[in-house]
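For reference, the structure is listed below as structure tokens.
Left out: one protein chain. Kept in place: all the others.
Right after this comes chain A.
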């Protein structure tokens, strides 16, 4: 299965639409100049295309085996992982003082999109390790950092996140795992499920981050603490000691990402697993939420990566497969048929729009963490908080639609596994579920991100959208239909404003009922905004003769987006306002067949 990293588009987005030049002026990111970033993306693109992509099909077909408590990854998996570690791709953003590379989050966003696009099931291991690093770096004491960070950063050890229990999925207040203090550590016991890469043999140690309750903890979300529980205990000299009291009891059989082990872990069957408290007692969930932005951005990028992969495969197939004849009578490849180009256009335009939204969220993360101006930090933090549920919720739902169109373009062959089109649909299907379902993202958007701040962040966004519209209204080149593009962006800004006001005006449960529809409408409107900015930059590039091929196609893609994707926003906005009440009117009894 081939994958070509879309480096031209990635560089276009981070240079022209995310302002890489300003990012590389932030404290600690001075090395990330465009020439260095371009070299980094070239090499990570090679690694994704030549090492990770060829293993994607193997992972899907062969999958995992589980025997005697051990998980065996497919042939080639461990070697590729060791190569990834050796090449330094495990944790590109980590602090150089801990052995990281200190690259900006937005550059890592490109790398994560590539590696996930090439092989999501494989890359999940590093995604989870990056999460564990962030938790330890952000909240653990120096002693824990010294022991665990260096090898997690290189990837010699991998990390996991243990949140879910059978009775505690979206509602983590229901967590029952326990931690009893003893001496300088804790004894952790309980059962965790859905633990990605919870057990494998690719690395010498696995560091589990586990949510559990202390004996005197208050009930509910305020009584959950975070612990580090290593698979092998670490001796004072850094060498590995005895096996800790944690074991994998089973792995799940899943719809997709077959080669990513999803483990059920039993802690403390033999008296308690040795664990160490991260930060303060009872603050575990708070720490988890602080890390949520990065984790959710990561899943959004996963979906963008798989969308890109599905699009590349569909384009390749559409250019080779002949069906029907042209008007001139010769054999026609299916890309000659308008409906195929409609589907490919939808895949391409929405993938590119979702890419910009995700990369802008990443850029704001860089500014929120590193800007020297406190007002600027706060503004970017508000932007991150607003964009994360949109990038997570919208990119992943789109990812499914795009991968499904990919199957459709392959026709009957797409339903057959050999073409590989079906794998993308199965793989991307999880992304709307883990790290918070689309429903959870939508509630987060309307509740925490709009109602709680009285719409401040959303209105700042509307103002930025109108700035783009104004810039578009001043363009007069004949490269594109600027009136139509500008009109769509103005309309998009109006819709976001209107829906924000609608949400703020509701007193009942209507915003909860309409939340997912609001989220989709916001996604499509923000897509119009970023595509408007893309059109401005593409037009400038054509003027300067810089990458004119990419820029010209970009302008056509923007017009396609405005005319074939954006009009749906009208229907969605109307659905929000009309639909909410009729959702609430349906009671549980109305769904009861026997009644």
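Keep this in mind: a residue touches a chain if its C-beta (ideal position, glycine included) is under 8 Å from a C-beta of that chain, and two chains touch if they have at least 3 such contacts; residues count from 1.
Assume contacts and distances are computed from a predicted model.
Asker: Name the chain not shown, per its UniProt record: "Sugar ABC transporter permease", "Chemotaxis protein CheE", "Electron transfer flavoprotein subunit beta" or "Glycine reductase"?
Answerer: The UniProt record for the chain left out of view names it "Electron transfer flavoprotein subunit beta".
Asker: Tell me which of A:39, A:416 or A:571 is the one touching the absent chain.
Answerer: Answer from the full complex: A:39 touches the omitted chain.
Asker: Identify the residue among A:236, A:328, A:505 or A:549 that touches the chain left out of the display.
Answerer: A:549
Asker: Could you pull out which residues of chain A are in touch with the chain that's been left out?
Answerer: Residues in contact with the chain left out: 31, 33, 35-36, 38-40, 42-44, 46-47, 50-51, 83, 86-89, 92, 101, 547-549.
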